[in-house]
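Every protein chain except one is present and positioned as in the full complex.
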Amino acid sequence: MYQYDEFDADFVEQRAVQFGRQVEDRLAGKITEEQFRPLRLMNGLYLQLHAYMLRINVPYGCLNSTQMRKLAHIARVFDKGYGHLTTRQNMQFNWIKLSDMPAILLELASVEMHGIQSSGNCIRNITADEYAGASADEIEDPRVYCEILRQWSSLHPEFSFLPRKFKIAVSGSDRDRAAIKAHDIGLRLHKNEAGEAGFEVFVGGGLGRTPFIGQSIRAFLPTQHVLSYCEAILRVYNQLGRRDNKYKARIKILVHEMGGEAFGEKVEKEWAEIRETALELPESETARVGGFFAPPPHEKLDDDDSDLAGHMAGDPDFATWVEQQTARHREPGYAIVNVSCSPVGKPPGDISAAQMDGFADLADAYNFGEMRVTHNQNLVLTDVRKKDLFALWQKLVTLGLATANHGLISDTICCPGLDYCALANARSIPLAEKLSERFADQNKQKDIGEVYLNMSGCINACGHHHIGNIGIVGVDKKNSELYQLMLGGSAEEDASLGKILGRGFDEDGIVDAVELVIDTYIELREAGEKFIDTYRRVGPDPFKEKVYSAPA
Amino acid sequence: MPLLKNGNIIEDPYTRVTEGEELPGEGPILVDLALWQAQRDALVARSSEVGVQLAAGESPAAIAPDLEHIALVALEFPAFTDGRAYSYARLLRERHRFEGELRAVGDVLIEQLHFMDRVGFDSFDMKSDEAAEEWKTAQADMSVWYQPTGDERPTATRLRRS
Partner (left out) sequence: MHQVVIANRLTDGIVVFLGREQEWLEGLEGCQPAQDTAQAEALLARGTEAEAEQFVVGPELIEVELREGILVPVKMREAMRSRGPSVRTDLGKQAEN
């Protein structure tokens, strides 16, 4: 993974010192909240319902064990012993004191971390496929370009006051695990006929109040032009994006109002002016950054591990976990391990300091000291020897991180909602807990198969409800929580937006409704069909009928 | 309002003239785009400097062909959150090769000075009388830059290679 050099280290430390000074000015009453608010937001510090909340960037989801232990330390010393993994692959702490911020930022800087640009109308943490560098179907490693983009976007002087926040995601496989079409810019690495790597460029995707799927504006962008092309997109957006209404300020609205083609033309025109500037990536830079993402020293192993088969035969729980949680690695004898942070009946994405420490130890023991955070609020170990899987699993069981629900209905995406978030209309975590309890039975979940259940506590859609196969969004109705149900969303290469099924439900009603939706799917599915396939084949009507004709 | 240039507070030599007002006989004047467009020939013919102020929605493309006659371009920040002028500044400096004074006016705050400096502004309408001090702090805060802009500061990428 990338390691800071003196420039990166100075940059983060200087910023920490600067913010420390601003905090002291604020505490001394030298600046008002109005003046301070934009400053704290630029450093990832929000004021939420109960206290300050600090969002710490995990660049494109990559974390090492030292950093994880530092996060555990912060959770213990400065928070209430836990953190929360977000859908932008970041970590949030919910109970931060303003007066502790200078110390926290210096602690973070000491392990190459910070909260810069985790909020505000700027380029946010860039996200990527959590299997990057390990998956069998990868074309090129997206992390190299994520890191190059990360540096370019850090305190970009032209793009720090955009009309609205700006999110970029990069995928390096045909399978889209980074939801790139739900981003302001989505970059898909692929190869042209000559075998050269480049990006397909999507713009204008996004969720929230007015969701859109991103449109492709360029089929192939040679990789050395990634910065100039992004700069061209941002420059067009910065000048033309709407600033009169914050709900219409995202690039998706501009792209939609102008049309993808017209927008693309403007970008191409701007790009023609800047493509041959210092923004063009020299091969040496790509190679330098690429060096940090070289594969770890894998051993030469047989793909089949005899011990593994034995353990699986002997321990059905372990076998279930292996089947559900591991994915194919490109190296024989290795596996990618998904670690669920959505245990049944618990808040999805919450992780305790003890779990963080314990997990850091496991990363050291079995995964070359590294780990990933996923946009599904889970963790991943990318390079585990198959022969270590049993020992790893036993320790994950002890840590409470061995839930076998990857890609299943109880592995929900869920935003903090009204339990923490100042913008929320309704709670979302209790729903996630109830739903995961309702479907807790492993055989039942397994039988239902792959289905993504996403929920948000308001229209802002931090819980990605539009792109869940089943989506739930909380609305406020006369001071009671009401939930709307939508079906048919997808975050993957076949991205689509869910549609509202009908009238909303209360908390218990929505749990029942989801169960009826699943029952309908089971009745109607044909052999081999996933939930989304059946929904696309039969449309919403059979679901509607079942859900709304049930006796209340 | 104090005018900050090259780290010092200076007396603004420009007089603002808006449409409908009579042009003063001599001395540097700062006009808005409408006045520039209405009286371009008379303004070009003046012996002393002319500056043009662009509002937030006015692209520098509107004055690009005339830049040789313009000594000062003032770009407006109606609110510090409105960042259009950062792009305009770079376009003026890097695309249109404008070498005159580039002034930030409106909601110009100490925290933004660093960004403004990097995109090519060289004078600032400040709110506070401590602007010269603030400028020093802003300059001292950061010493690492990742983006190549027209200000020619060496980026981290460039320094790594040398």
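The chains carry the letters A and B, assigned in the order they are written, with residues numbered from 1 in each.
Here, a residue touches a chain if its C-beta (ideal position, glycine included) is under 8 Å from a C-beta of that chain, and two chains touch if they have at least 3 such contacts.
Treat the numbers as computed from the prediction; the structure is a model and nothing was measured.
Hidden chain, full complex: it touches shown chains A.
Touch with the chain that is not drawn comes from one residue among A:Leu27, A:Val475 or A:Val538, which is A:Leu27. Among the residues A:Asp364, A:Asp419 or A:Asp533, only A:Asp419 touches the chain that is left out of the figure. The residue from A:Ser99, A:Asn192, A:Ser306 or A:Gln394 that touches the chain not shown here is A:Ser99. Within the full complex, the residue among A:Ile429, A:Ile448, A:Ala491 or A:Val514 touching the omitted chain is A:Ile429. Where chain A meets the omitted chain, the residues involved are 26-27, 29, 32-33, 47-52, 80, 95-99, 347, 418-420, 424, 427, 429-430, 433, 476, 479-481.
As a convention for this text, only the chains that are shown with their structure count from here on.
Look at where the CA atoms of chain A average out and do the same for chain B: the two points lie 39 Å apart.
Contact residues of chain A toward chain B in the complex are 5, 7-8, 10-11, 14-15, 17-18, 35, 38-39, 121, 151-152, 154-162, 235, 238-239, 243, 273, 277-279, 282, 284-285, 288. Chain B makes touch with chain A in their complex at residues 56, 59, 80-84, 86-88, 90, 95, 109, 111-112, 114-116, 118-119, 141-144, 146-149, 155-161.
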